[in-house]
Each structure stands twice: as C-alpha cells, then as structure tokens.
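For reference, the structure I am asking about is given below.
Removed from the display is one protein chain of the complex; every other protein chain stays in position.
By letter and in written order, the chains are A, B and C; residue numbering begins at 1 in each of them.
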Amino acid sequence: MNSMNEILKEVMAISGEFSVKEVTARESIIFVETSRLNAILEILKRKGFSHLSLITGVDRIEDGVFEVFYTLFRWETGEALLVKSSVSRDAPVITTVMHLWPTARFYERDVHEFFGIVFDGNPDLKPLILENWKEIPPMRKDFDPQKYSNEHFPDRHYGSEFLVEGGGENE
Amino acid sequence: MSNEHKAWERVANMLRSRSLWMLYYCTGCGAIELPPTMTSRFDMERLGIGPMATPRQADILLITGYLSTKTLRRVIYSYEQMQSPKYIVGFGSCTLNGGIYYDSYATINKLDLYVPVDLYLAGCMPRPEAIVSGFTALMSKIDKGEANGWKEYQEKNDWFKRNQIEALGEVYVHDEFHE
Amino acid sequence: MFMNIVITILSGIALLVVAFIFTVTLEGIARKIEARIQRRYGPPFWQNFIDIFKSLTKYSISHGFIFDFGILMALGGTIATVFFIPAGSLAVFPGIDNVFVVIYLLAIGLLGMAMSAVGSGNPNASIGIGRALAQMLGYELPFMIVILGVFFHHGTSSLSDLVSIQIAQGAYNVWLMPIGGVVAFVSLIGMLGKKPFDTFIAPAEIASGPLVEYSGKYLGMLMIQHAFATFIEIGLFVNLFLGGGRTLWEFLLKFLIVYFSIVIISATIPRFRVEQAIKFYWKWPLILSFVQVIIVVFVMGRR
C-alpha cells in the first residue's frame, strides 16, 4: 500500500506539477488549476481516493475568486486529500464531476445555490434548501445578512420600561 | 354575554387549564428539553399535560427555539389545523428577539408578529424547571381566561396575514417533493 | 306491564351512569398505576373526566356527513350494547341479553368508527383501520371458540342466566375451564387494544391511527365510546368467567381486579406488529381454545 506521497508523485508524473501542502501525516491539500482539475480527480479516484466526501466553496472576495474544495477520502489507509481550485468571481463556471461521483449532483446544487458557481454538465441546478429566494446567493461576502434581516424581519423594540424594571411583571 | 354563558365559560376555562395537550412538533433546539420534562424526573403529566400526535387533537403548540422561514410556513399551516381554544408557547430568546441568530437571513426575529403567542419562556434553552413553571403560569392564565391568543388571531387575522406575506412572500409553497 | 318498563328504563339509566363513572375513574387510576411503574406520580385520578369534558367544550372540524354519521353510529351502538351487560344485581334485560347479540352489536361501534375514520380521507386513518380489522380477526376467534364451550356446557348463551348458574353452582367458569379463562383473558387484552396489541392507534407510527382527524367534540365522544367499550368487554369477561357477582359491588370489585392486571401487563410490554399479533393469536391461544373446547364437549359434556 503506497503512501499518499507516492500517489501524488505518480499523479504529478502523469499530469504535471502542482503544489502540495501537508497538513497532518494523513491529510494534505493540493492546488490545481480548473483546466487540469477533472483529469487529476479522475486519476486520484483510480489510485485509491474513491470517496468524495464533500464539495464546498469559499468566497475570496479580495482576490476576486471563488475557491472550490473537493474533499477525497481513501478507505484503505484513512487518508484525506483536499483538492483546491479557484474560479474567477464574475464568470464562475466549472465542469461537473457527476460522471465520477453521482452524489456530487447535490453538493454542486448546494454550492450553486449559495455561491452562484455554475457546474456545467449538472442537469439539476435547482435551489436545494432555500425557498422563494430572490436575492443574490447568500454565502457571498458581498451579501449583507444583517441588512436583509432588518428589511424582512422586523425586530422587537425594547421600550424604556423593559430596561429599567428588568422584566418584573413576568413572574 | 349572559351570566349563564359567563358561568359556563368559567367552568370551561377551569377544565381547559387542567388538561392541556401538547403537539408533537419540535421546531427547534429546545425540543430536547421536553423529554426530561415528560419523564419521571419532572413528570409533566401530573399537571394534566401530555403529548398528542396531530394538530387536530392538540391545544398547545411549542415553538422551541430559532424559527426559520421554512419552518414558520409549516408552523402557520399546523396552527391553522389546530382547534381553538389553542395556545402558543415560545421557548428561548430566539422567539423573543431573534437571539444569537438576530442577523441571519433565514430566521425571524419577533414571533408574535406572525402567530399570537400566549407565553414566552426566557432562557437559551429554558431548562425543565423553567418549562414546568412556565406551564403553571400558562395554566393560571387560562384559568383566569386571559390566554386569548386564538381570539386575537381571529380578530386581527388580516394584520397577521400581512406580516406573514411580508416576511415569507407566500405561505403555501409548491416544492419539488409534493407534485 | 307499565311498571317493569319504568324499572327497565331506570335500571338502564343507572347502568349507563355506573358504567361511565366507574370506567372513567378506573382509567384515571390506571394512568396513575402506569405512572408509578415508570417511577413518576401521574395525573389525579379524575383527569380523564377533565379530558373528556374539555374536549366537548372545544371547537372542531368535520369532513362531511359520513364523518359525523360514523361517530354517532359508533357511540350509539356502544351505548346500546352497555344495556345488555348485567352488572351484578343491576341486570337491565335479564334472560334476553344474548352474548352473540352483545358481540355483534359491539361490531356496529367498530364499523361506525371505521367508516368515519376512512371518511376523513387521511391515509394514517385508513392504515389504522386496516390494522384494527385485521387484528380483530386475530383476537376474536379464540374468544368465540372458548365461549362456545361455555355455552355448550351450561346449555345457555344468555349472560344473566350464566351468572345465576355460576352463583348457584358456587364454581366459577374460570375454575371449571382454566385454559379457557386464560385464553379469554389474553384475547381480552387484544379486544381492549391495550399495549401489546395497540398497533392500530400507534401514535409514533401512524399519528394515532384512526383518531388522526378527530378534534374537539368528536374526540370527547370517542373517549366516552372507549370507556363504554372497555366496560362491555371486561363486563363480558367477568360475567362469563368470574361469575358476575351477587351484588353490584362484587361485580365492580372483580371488574377492578381484571382491569388492573391488564393495565400492569400492558404497561411493561412493547407493541407488536400487526402480523405478529395475528400470528400470536392464531398460534397458542387458538390451539389452547380448541383443546379447552374439546375437553368440554367430549369429556365434561353438558352440566
């Protein structure tokens, strides 16, 4: 059972260099451009990282990019691998991985709903959790939840009597 | 009201206060406080309060914690299925003023804008002792005939409906799972 | 002639009042016993009265004509059956209170509630009614076979005559036919719908089954019907197997003992699935009831 580094070396041999950052003995992160992302994921799946446990996104608004994380897991040795790639904020399109992992369909639907990243090839990019949501995707940093909450859900106005008596009459 | 009707109403209130049936609908994190309240340590049944499976049979609807817009739609639908006289008890600070989720895009901040609340229990989340003392307070309120949230909902119905539409857009939604 | 009509009416009303008050207090005490078994205090024993009258004061919804008519038929049938149960000295129709009439009049109550529950259009209710009718086929058969033996041995199927025979004989049927008594007791638990056999009103699985759409006064009427049905079923068992009682108090005492033993059993046993319940009833109780009847018919012969 070759360790994770040997696998990564084999992958680099096939698809070229990419930077590797080791977090713990059994977990590391690799940074990949979106153009090579699909090929590398496919190779990693063949090499043993058979389980896709999560797809999630991070909004790097200062660099103007969205980072998309693919968390892979290897059952034989219990190693986890985070494949990170970034997509520009104004045209966030990335190819789907449904052909590798069918379960990716709902992860991609979730990321699409909360970040607006389009996974082309995924037929089912409907809203998953929010109902009747008209605003921009809420997990983006340029969306202000406080403002939305104040507009849509009026607050309780605490008049003077509440503060002074400390809620005496509720006994 | 004729005094015969008033006397009958007083007897009815006495009956209603001693036999309250609670709906099995745990909307938030406070619901985990209910099992200890029902079982042998605090024994809610000795106050005449017991869980019921359907809104048709229930008298109290417990809003136990933060209330997201999706759950609020189901709460309104269940509340309207319950039969009056019916009461709502709000648990914790999330129903009072939004609690720690005051700035969230998904949860409401003031419960009694949308449904009439008869009793608030402070605490995040109120422990079983607080729940039991809250219920005894509700029972005395019903006994005195002051717990008229359900009458309010009937009289000021359009005010409630307007608030609901403002916050939720529409109450009866079509989602993919029910076509 | 006119006098005994008045007497029957009065004793009928007395029987109804006794049945209602006694059974509802007993159910309240039963809740206290169950609470004690679960190491808690439980509600006051008059709690069931409060629940019933509170439900009657509430508003309610109706799903149409058959929803109402079914409930009226259920409560009406069950009230009619109560008159045919002799309670010690209080026998409303001595001589013509036939057991088959009691069992089949009770079926009106079940059919009425079944119609009204399915009329509410809720799938939980239809599933509950399907389970109730299937389970009825389970517990009713052993009971009927055993009471066939009782009628054959005593040569009469009228309740009040059976009671007077047992009193005169001094030996209760439960001593004459011990296996029959045990089988009847087990199927009595099924009839009452107590814990091991209450799959048709399982609150967790099918939201209290047939009762899912009943609110307010319908619920109150169904609780009254349940109280009367309990009185009929346990009264039937006491009269058939425990000699019914010379005075009203003796009957009520035996009623109480039988009821509390069932409550204690049902407080400690989890719920059966429906086919398990039917398989259970068709295995041991049915075989034992056949053994008992064969003993009675071929060995003991007529009295």
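In this section, a contact is a pair of C-beta atoms (placed from the backbone, for glycine too) under 8 Å apart; a residue touches a chain by one contact, two chains touch by 3 or more.
FYI, contacts and distances are computed from a predicted model.
Only one of "CoA-transferase", "NADH-quinone oxidoreductase subunit M", "Molybdopterin synthase catalytic subunit" or "Segregation and condensation protein A" fits the UniProt record of the hidden chain, and that name is "NADH-quinone oxidoreductase subunit M".
Within the whole complex, touches from the chain that is not shown fall on B, C.
Per the touch definition above, the residue from C:Thr25, C:Gln38, C:Ser60 or C:Ser89 contacting the chain not shown is C:Ser60.
Only one of the listed residues, B:Arg74, B:Arg127 or B:Lys144, touches the absent chain: B:Arg74. Checked against the full complex, the one of C:Phe22, C:Phe49 or C:Phe83 touching the unshown chain is C:Phe83.
Interface note: of C:Ile145, C:Leu188, C:Ile201 or C:Val258, the residue touching the hidden chain in the full complex is C:Ile145. Interface note for the absent chain: among C:Ala35, C:Ile50, C:Val163 or C:Val212, the touching residue is C:Val212.
In the complete complex, the hidden chain is touched by one of C:Phe22, C:Phe49, C:Phe93 or C:Phe185, namely C:Phe93.
Taking the complete complex into account, residues 56-66, 68, 71-73, 75-80, 83-84, 93, 95-96, 98-101, 104-105, 107-108, 110-111, 114-115, 118-124, 126-127, 129-131, 133-134, 136-137, 140-141, 144-145, 148-149, 151-152, 155-158, 161, 207, 212-213, 216-218, 220-221, 224, 273-275, 278-279, 290, 293-294, 296-298 of chain C touch the chain not shown.
Chain B meets the missing chain through residues 25, 54-56, 74-75, 77-78, 81, 172-174, 178-179.
By definition in this document, only the chains that are shown with their structure count from here on.
One inter-chain figure worth recording: chain B and chain C are separated by 37 Å, centre to centre, where each centre is the mean of the chain's CA atoms.
With centres defined as mean CA coordinates, chain C is found 61 Å away from chain A. Shown for chain B are the residues that touch two or more other chains, of which there are none.
Considering their complex, residues 69-70, 73, 96-98, 102-110, 113, 120, 122, 166-170, 173, 175-176 of chain B touch chain A.
Only residues 31, 35, 38-44, 47, 50-51, 53-54, 57-61, 203-204, 207-208, 211-216, 219 of chain C touch chain B when the two sit together in their complex.
Remark: chain B residues 12, 15-16, 18-19, 24, 39-41, 43, 45-48, 51-54, 56-57, 59, 83-85 touch chain C in the complex.
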